[in-house]
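Structure first, then comments.
Subset of chains shown; positions unchanged.
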Amino acid sequence: MAIKTFRLQVATSAGTDIINITPQVARIASGLGDGALLLFVPGSTAALTTIEYEKGAVSDLKAALERLAPRDMAYAHDSRWGDGNGYAHVRAALLGPSLSVPLADGKLLLGAWQQIVVCDFDNRPRTRDVIVQHLPA
Amino acid sequence: MAIKTFRLQVATSAGTDIINITPQVARIASGLGDGALLLFVPGSTAALTTIEYEKGAVSDLKAALERLAPRDMAYAHDSRWGDGNGYAHVRAALLGPSLSVPLADGKLLLGAWQQIVVCDFDNRPRTRDVIVQHLPA
């Protein structure tokens, strides 16, 4: 047994972009039998979670994050560095960069309406790496 | 070494039900020696976290979630699908479906007042699976 490491790339747009990466993760998983996946997004303005990936729920999550850390508030990070992405750092820290998902017979054990998403909160388009690691059974 | 996968079932009630699954997880752990557990709840309206499982702290968490994603707000998810559980999707995405807990000598390395909980936010009773995977030392 040994952990195997895979890497996805995801192109994101500015603002709070929430992208469904389930198809790419499922493609990796399909060759892997049983075990678990550890997922991680490097970067301090992005996060990973799961959601029902339909337009309504995704916009409801964005609205909740806007209430929690409004984009246009004054942030100390922006005063110090002029980045304009203080809201993004706060949102990313609250959601967190890591996730684990179990695997059976090469299939992700997600719920029927549950998808894996990368949330990119930064205020400019980015290309994000997502690191996917397989812990075999 | 190989990952072993276990499954718990938890009956939940409608609304925001927060259930202590530490006894069931501890029972699984008791046979397992050292290592770590990965926990995952399938479904887009449930989440896992830890809390001091006493009535006060649990109701304080519910109140905070109600401020963050009020049950009776208008949700785009509900407008599109009529499910009435838009709040549940937002709460679940913010808390996240996965958790890891270290294990020593068959015991969970939790704090003295720290319990593992499933949060079911859905607006109807459910039976939830929780997947528990053991990574051995």
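Per-chain residue numbering starts at 1, and chain names A and B are given in the order in which the chains are listed.
Criterion: a contact is a pair of C-beta atoms (placed from the backbone, for glycine too) under 8 Å apart; a residue touches a chain by one contact, two chains touch by 3 or more.
For clarity, every value in this text was computed on a predicted model and none was experimentally measured.
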| item | value |
| --- | --- |
| With 2 copies placed, total copies in this complex | 3 |
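Simple rule for what comes next: only the chains that are shown with their structure count from here on.
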| item | value |
| --- | --- |
| Euclidean distance of C-alpha centroids - chain A vs chain B, Å | 19 |
| Chain A contact footprint on chain B (complex, rising order) | 1-5, 38, 40, 42-44, 68-69, 75-81, 86, 89-90, 92-94, 96-98, 100, 131, 133, 135 |
| Touching residues on chain A, where the partner in the complex is chain B | 1, 34-36, 49-52, 54-57, 59-61, 63-64, 67-68, 94-96, 99-102, 104, 109-111, 113-115, 117, 135-137 |
